[in-house]
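With one protein chain removed, the remaining protein chains of the complex are shown where they sit.
Think of it as A, B and C in the order they're written, each chain with its own count starting at 1.
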Amino acid sequence: MNFDLTEDQTLLVDTVRDFVKKESPVERMRKLRDTELGWDRAVWKKMGELGWLGVMFPEAVGGAGMTFVEAGLIVQELGTTLVPEPLIPLFVAGSALAEAGSAEQQQRFLAPALAGEQSLAFAFLEEQSRHDPHSVRTHAHPAGAGYRLRGKKRWVLNGHAADQIVVSARSDGGEASADGLSLFVIDRSLPGVRVQPVSTMDGQKAAMIELADVEVGADRVLGGVGKAGPLLAALMDLGAAATVCEASGILQTVLWMTRNYLMERKQFNVPIGSFQALQHRTVDMFVEAELTKSVAMLAMIKAQDPDPNERQRAISAAKASVIESGAFVTRQGIQLHGGIGVTDEHDVGLYFKRMHILATLFGDDAFHLARYASLPSFSANL
Amino acid sequence: MNFDLTEDQTLLVDTVRDFVKKESPVERMRKLRDTELGWDRAVWKKMGELGWLGVMFPEAVGGAGMTFVEAGLIVQELGTTLVPEPLIPLFVAGSALAEAGSAEQQQRFLAPALAGEQSLAFAFLEEQSRHDPHSVRTHAHPAGAGYRLRGKKRWVLNGHAADQIVVSARSDGGEASADGLSLFVIDRSLPGVRVQPVSTMDGQKAAMIELADVEVGADRVLGGVGKAGPLLAALMDLGAAATVCEASGILQTVLWMTRNYLMERKQFNVPIGSFQALQHRTVDMFVEAELTKSVAMLAMIKAQDPDPNERQRAISAAKASVIESGAFVTRQGIQLHGGIGVTDEHDVGLYFKRMHILATLFGDDAFHLARYASLPSFSANL
Amino acid sequence: MDLSFSPEELAFRDEVRSWIKSALPPHLAAKAEMDAEFTHAEVMEWHKILAGKGWAAPHWPKEVGGAGWDAARRFLFSEELELAGTPRLSPFGLAMVGPLMIQFGNDAQKKRYLPKILSGEEVWCQGYSEPNAGSDLASLALRAEDRGDHFILNGQKTWTTYAQYADWIFVLARTNAEAKKKQEGISFILCDMKSPGVTAKPFLTTGGTPAFCETWFENVRVPKENLVGELNQGWTYAKALLGHERTLVAGIGISARALLRAKRIARDTLAGGRPLLDDPVIRTRIATLEVRLDALRMANYRALAGAKLGHAPGPESSILKLRGTEIQQGCMDLLMFLMGDNSLSWFNEPGVVPPREQWVAPGFNYLRAATIYAGSNEIQKNIIAKMILGLP
Partner (left out) sequence: MDLSFSPEELAFRDEVRSWIKSALPPHLAAKAEMDAEFTHAEVMEWHKILAGKGWAAPHWPKEVGGAGWDAARRFLFSEELELAGTPRLSPFGLAMVGPLMIQFGNDAQKKRYLPKILSGEEVWCQGYSEPNAGSDLASLALRAEDRGDHFILNGQKTWTTYAQYADWIFVLARTNAEAKKKQEGISFILCDMKSPGVTAKPFLTTGGTPAFCETWFENVRVPKENLVGELNQGWTYAKALLGHERTLVAGIGISARALLRAKRIARDTLAGGRPLLDDPVIRTRIATLEVRLDALRMANYRALAGAKLGHAPGPESSILKLRGTEIQQGCMDLLMFLMGDNSLSWFNEPGVVPPREQWVAPGFNYLRAATIYAGSNEIQKNIIAKMILGLP
C-alpha cells in the first residue's frame, strides 16, 4: 500500500500546477465561458503536446502509456482553476476507442485527438436514461454494409465541438437491457447528424444530438455489434471517476479560498475567521475536502479495475461520497463568503456551479447508492 | 385559528406543572425504575382523582368529557420530568373502549381505570408487524358463545401490570389485511394468558404476552367482530400523537437544562456557554425544540380528526418531525454536557433514552414518512 | 386550541383565489406556471393591478390605504399569492420604508410618499449594506454632513436591490462620527435617485440576472426634510423593522409551490419506465422535506395566531427565517436532483428542457443568498443565543 506519487507522477502534477497557476487562472475560464466554443483550441493543442491528453492511452496511438491514475491527477489539478478544456469527454470516448477499437480506428479517430488536433465526445444519455448507460433507445439497423442510426442523445459534453462522437445504440434487447448495445464513432459532418449546442450551468457547452437515419459504415463500429454493454458500464465508471478527481481539486480550492477570506474579511473590528462558529464550519469543510482527496485516490486506483464488482463498488462509493462532500463544501464556501459569495464576479459561485455539474454527470447520489447496494459485495459475508 | 389555551386548559397545565415540580421531579422516576412495577399506584390513584386519567373520556364513564388536546397537554407536561405512570397505554386502550365498547363494557373496564383504581394496556405489536397495526397473526376462533385466542404480543407497555389488556386478533383476512380484525379485552388472570415482564431502555416496564388458547366470552369483544381495522389505525395515531406531546416536554427540558449547564460550567476560566460554536449548537437545539412545540400542537389538534387522510397526514408529519428533532436535541444535549452527560447519575441520559422509546413507539420515521407519502394528500393537486 | 380558519376566513380565501385567477394577466400566469423570474416591468404591472384592487399593501392601516385585515387574512392572502406564483412585489416601499414612515415619519412625509408607494408610481430601494459593513451593519461609513438646511452624502452602498429601476432610496447614514457607540450616530434619510452625484451600477449574481446594484454617493445634496424621525436615531428605526422581515422571508407558500412542482416533475419523469414519484427512495426524499415544511407552517400559524390576538411576536417567530430559508434551499436541491441531467441546463432557448424545469437552475443559485440576506443565519443565531437563550 502506497499513496506517494512516483517521480514521473510528481513531475506531471508539478507541470499541471504550474500551468494552471501561470497560464490558466480562473480568469481564463471566465473569458471563455461567453464564447461559442467555451474552450481554447491553442491550449488544447498545447495539452496534446505536453502529453496530457494521451496520458492514459497506449504509446502506439501517440499516448504516454500510463493509466487513469495519471489522468485523474491531471483532472484534479485542472479542477483547481476550472480549466474548461474537454479532457473528461476525451478520456471517456478515447477509452472506448482504446478498449474496443481496432488499430486502424485508433489511428484514425483517437490519434488526432491525443495530439490536440481534434476533440472527442461521448454520447450516451437519452431522455429516459436517468444515469443508466444501458438505457438506450437509439436504434442501429443494419443497412447495406453498415448501419442506419436513429435516435436522440442529450447532454453530450463537448458535443457542440467534437470532431468525432462515440455514440451508443441498440440493435437488440429491451430498452434497459445490457445486451444488444453497440458503440459507433460518428463524424459530426455525416448527413443526418443534427447538433444543437446548449449551455450548461458551469459556463461550458454541450449538445443535444439527433441522429436522423445516419448511415455509418461498418468501419465505424467499435468492437462486436451488440457487445458493448460491459464496456459502456466501464466507461460510465471512468467518467464518474474523473468527476470525482476534478471535484477533489475544486474542494481543496474552495476550502482554502474560504479560509483566506475569513482571515482577510473584518467585521466587528476582527477577522471573521476569529469567530468560533465559523472556524468549526471551516473545519467541517476541511474534513470533507480531506475525505474527498482520499476517495479521489480510491477512484484513480479503481477506475480501470478489471473486476466489475470491485470497480463499481469503489466508484459508486467515491461518487456518492464526493456528492455529499461537494455539496457541503461549496455551499458553505458561499455562505462563509456572505454577500460577495453570490455575486457572479466572485469565483466561489463558479466552483459551486461546476460542482453541481460534476455531481450530476455519470450518476447522481441516488443512482450510485442504489447501485452500490445492488452489488454482490454489499451482500457478501452475511 | 387560535393556539392560546382556554382558561380550563391553562388551569390544567398549571396543576400538572405544579405536580411535576413538587411531587414528581426526575428523582421519583429514578427510584421507581428499579422496582418491579416501575410506577406508583398511589400516584396513579391521585391522577385519577385529579381527573387527568379521564380527561379525554365521556363524563358518563367518569371522564371529564374533554378531548385529546387536554390529554396531550398533560402528557407534554409529564414528559418534562419523565413521570413514569402509564397514561399513554391508558389513553390508547381507553379510546378503544370509548370508541367501540358498549356502555356496559365501558363501565366494567374503563371506569375503574379512569378512577385510578386499575390500569390498562394495549397489545397490538407482534414479531412481524413492524409498526403496522394491521399486521396481526394472533387468531380469534369462534368457540362456544365466545372466542379462543392464540398468538403472541410483544412490547405491551404496562402489560406487566395492567388489569385489562386490549388485544388485537384476526378472525379473517391475510396477515396484513385491515379486514377481519377484532379487539378483545383480556383479563390478565384468564387461563392461558402468559405475561413475561420485560425492561425497556427508559427504565420502564412492558410485557411479552402469550395467548395460549385463551377462552373469552362475547362480552369481551369491542364492537363488531372483524371490524376493528379502522379503529386500530386510529388508535395507532392517537398513541403516536401522545408520543409527540411527551417528546415536546422532553425537548424543552433538555434544551434549558443544557443552556443552564453552559452558563454554569466553566473551562478556560469562562462559562462554556460563551463559546460561539456551542451557542450556535444550542440555537439549533432551540429551533428544533420550538418546531416540536408546534408539531405537538398539530398532533393534539388532529389526533382525533374524523378524516383519516387529514389525521394521518398530520400525525405522520408530527411524528417524523419529532423523531428528527428529538434525536438532534437529546444527542446534542449529551454532547454539550460532555463527560457528565454520559453518566447514569445525570438526568440528560434519561431523557435521551426516553426519547428513543418515544421515537420507536407507534411507528418510526421510515414508517411515517412512507405512510405520509402514500396518502391521497401527497399526490393531490398534481 | 384551534387550527381551522373560520367560514368567513375560508370565504375570504376563495375570494382571493378566484380574484387572482381572473386578475393575473395571461402572460404573467404563463411565467408563474413555470416559475420563471419576472422582470421589473412585470412586477410593477402586477403591483398596479393589486393597487387598483386596494390590495397592494393590505398590512398598512386603513387610513393610509391598507386593507385593515387581521393577521390571519394577511397570511391567507400572501399564501394564495405565493401558491399562485404571482410576481413578488418589491418590499422596499411597501414592507420597509412605508411602515417605517407610518410609524416614525411626519405628516408631510406620509402625505408626500405613501400614496406613490401604494400606487407603484414611485419605486424604492434600500441602502443599508456597504462593502465593509455587512454582518456588522452598524459600522457603516456613508457620511451625511450637516450643512444647515441640507445634508451632503458621500460614500457607497451595496446590495441595493433593483436600484437601477428605483426613484428613491432610503439610506442609513452616519451623522455623528463622534458618538460613543457606533449605533448611536446613524440617521435614516430619504434620497431622490435622480439627485446629482448618485450612481447605481447593477452587478450580476450567480443566478445570472442583475438584481443588485452598487450605489455611489458623491457630494449628494439632500434636503433636511428628508430625515425620518430624529437625527442619530436611525438605527433604532431600522431595528424595529427587522422583526417584520423575519416573517417575510419564511416563504412557506413559495416552498409549498416548489414541492408541488417537484412532485409534478417526479410524476412526469420516467426512470426504468416508471415515474420517479413511484420510487420509494424519491418519495421519502420529498416527504422528508414536506414534513419539515409542515412543521414550519405550524410554527408560522402559531406566530400568526399570537399576532392576531395582539401579542408581540414570540421567540417562535425567530425560527421562521432560519428554517424557512433552509427549506427554500432544500426545495431547490430537490428540484435539481429530480431534473437529473436536465439540471445541467443554463439559460438555453425554450425546448431544451420542459418549461417547468427551465428556471430551476437560476433559482438554485440565486437562493444561496437566502441564508445570507436580511441578516445572515449566523447573525440570527447570535441574536437568538443572546436575546432568547441569554447566553453570554
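Everything below uses one rule, namely that a residue touches a chain if its C-beta (ideal position, glycine included) is under 8 Å from a C-beta of that chain, and two chains touch if they have at least 3 such contacts.
All values reported here derive from a predicted model rather than from experimental measurement.
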item: For the chain not depicted, the shown chains it touches; value: A, B, C
item: Residue in contact with the excluded chain [from A:L50, A:A176, A:V287 or A:A327]; value: A:V287
item: Of B:S24, B:S95 or B:T200, the one touching the omitted chain in the full complex; value: B:T200
item: Those residues of chain B which, in the complete complex, touch the missing chain; value: 125, 128, 130-132, 135, 154-155, 175-176, 196, 198-203, 206, 208, 266-269, 272, 275, 277-278, 327, 331, 334-335, 338-339, 341-345, 349-350, 352-353, 356-357, 360-361, 364, 366, 370
item: Residue numbers in chain A that touch the chain omitted from display; value: 1-5, 9, 69, 259, 262-263, 270-271, 273-274, 276, 279-280, 282-284, 286-287, 290-291, 293-295, 297-298, 300-302, 314, 316-318, 320-321, 366, 369-370, 372-374, 378-379, 381-382
item: Contacts of chain C with the absent chain, listed as residue ranges; value: 279-281, 284
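Please note the rule applied: only the chains that are shown with their structure count from here on.
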item: Intercentroid distance (Cα basis), chain C paired with chain B, Å; value: 42
item: Length of the line joining the C-alpha centres of chain A and chain B, rounded to whole Å; value: 52
item: Touching two or more other chains - residues of chain C; value: 378, 381
item: Residue list for chain B, restricted to those that touch at least two other chains; value: 276, 279-280
